[in-house]
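Structure provided below as structure tokens; questions to follow.
Just one protein chain is left out here, and the rest sit where they should.
Moving on to chain A:
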Amino acid sequence: MVDVDLSQPPFTLLDEAGRERVRAGVDLAYFDRDEVILDAGQPGEYVYLIHKGEVAELDPTLPSATSRIGHYTAGDLFGAISILNGKSRYRFKAEQESLCYLLPKALFRELGEHYPPFAEFFRQSLSHKARLLTERRAEGGVTMAGFMLARIEECMREPLRLGGETSIAEAVAALNERRADSLLVQEGERFGMLTKTDLLNALVEQGLSAASPVAGIAHFALITATPGQYLFQALVEMTRHEVARVVVVEGGRPVGVVELTDVLSYFSSRSYVVSLQVEQADSLEELVRASARTPELVQALMAQGVKLRFAMDLLAALNGRIISKAWTFMVDERYRADSCLMVMGSEGRGEQILKTDQDNGLILADDLDWPGLGEQMNAFTETLIRLGYPPCPGNIMVSNPAWVASLSSWKQRLGGWAEARDGDSLMKLAILLDAHGVAGNPALLDALRDELFARCSRDEILLSYFARTALRFSTPLTLFGSLKKPQHGIDIKKGGIFPIVHGVRTLALERGIRPTSTLARLEALAADGRLEARFAEDLGEALALCTELRLKQQLARLHGEHEGEDTNRVVVQRLSSLERDLLREALHMVKDFKQRLSQRYHLEYS
């Protein structure tokens, strides 16, 4: 009749009689701080269920910095695997004074025999743990499923190199002989790409003779990659630049070519199919159909364990292509060169994985005369809604005249906001800072960004006001550094994502860093010396983790689970102990970062 909470798995796999046996069969024990509960090599006599306190799982063979394998808190079980294996492989040590229920070995075995799903649960978690461990070891913390570890060098092929003076006829012969689709043309120090299509066009469209040299028709602006990069990045590059080949360069010399078809044989994912559909769409209807498939793509990528950063990059590239394509459908060509459509907010940072809402604005060249602009922009917003981007609740959309203006009036507004420094102005500055041009003439946005940096990056008072928002929400950690566990969950967006994004944004504003994605900004800040590389990396990982947790909730929502719950809220009790552990560390990073911000911008007393 002891107060054991048996409402969690694996005890839910027992029936009431089984739970009663657990209740009647457990003992209680107290462990002091730093007391070793179960040492490596000791036979497992009990399954431990923590009632209160925290226990660390250590691998005594590793150096102390990396020896912590697991972390258990109230409600977690440990020691079951030691019983199954006969002896404990690791050392369990109480990190705080811990009160544990001890389930004797005999009873545990008995329960396993009577309730096969109960025994199955532990076998599963054994293999689950083993997998986690190998993954950690394989990549030093980078969690990626097998094929995602593929590097470009594993997939590239030897390039066919020819001199610039080679004739078209000889090039065709060489291609046929090697059964290749493309070749590299060397001219002096430069290399150019030449594909079969280029050859065809040269012969038919331009009417060149078969004897003319290939140097004139090769493309010397190459999309390149290095052999050590992940294959996935090559795919992102291809999607972004709409090409089918990437040249692999090492030490300034091309060492290989990655062809799209080769990459596809590596990835059986649907990413290419979707992006292909987007590219091939020549009507709005087709675009809508392609766009509707992106959530499916996200799920496929997540299910394959693709690292969130790459998934975000790919999705950002895809979303950009969809919006830009819609723009070309809707807007007359003569206006396109003199206007710039920018996406802002999470979309601008390239961190919008599922389509949450549209934040966009339009910059017009000063001398552009565009009759009927208002109606066209209304229609464009409607189109985006059809494409699956819900309208922005804050009405930051091109259909709102406040977000459509000529370059000079944008600059004026910006000045006004920087002067005013009230909440609304600061928010607008933050939104504009994340702007990313997706269609039209990006030079307009660049000019606006230059103005923004010129006005704001040396204004200490503005920066301090700007940074303050990052401290607005408290980090959901208790005084003792463990996670808060309210029933309704902790708000991961306010507690984790927002402070990182906004703090990094502030630093980027101060240093005039142009990339808009938080991870790219972090890299730039590290290169700039504003942050230590190590800290920037950790912060990036923390952000990725928080985003991933949120994404999981959003995906679950798509499947109709947890209906009516706020997707920003993560219920700590539902996480696995590993996730909980990671989240705790991530929030500590956030806390640390906030402290640095308040020191840098003197926010201690505000």
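Convention: contacts are C-beta pairs under 8 Å (C-beta built on N, C-alpha and C of every residue); 3 or more make two chains touch, one makes a residue touch a chain; residues count from 1.
Assume contacts and distances are computed from a predicted model.
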- line: UniProt lists the protein of the undisplayed chain, choosing from "ABC transporter permease", "Pyruvate dehydrogenase E1 component subunit alpha", "Sodium:proton antiporter" or "3'-5' exonuclease", as "3'-5' exonuclease"
Message: Out of A:Pro60, A:Pro104 or A:Pro442, which residue would touch the omitted chain in the full complex?
response: A:Pro104
- prompt: At which residues does chain A meet the chain that is not included here?
  reply: 1-3, 24-30, 32, 51-52, 97, 99, 101-102, 104
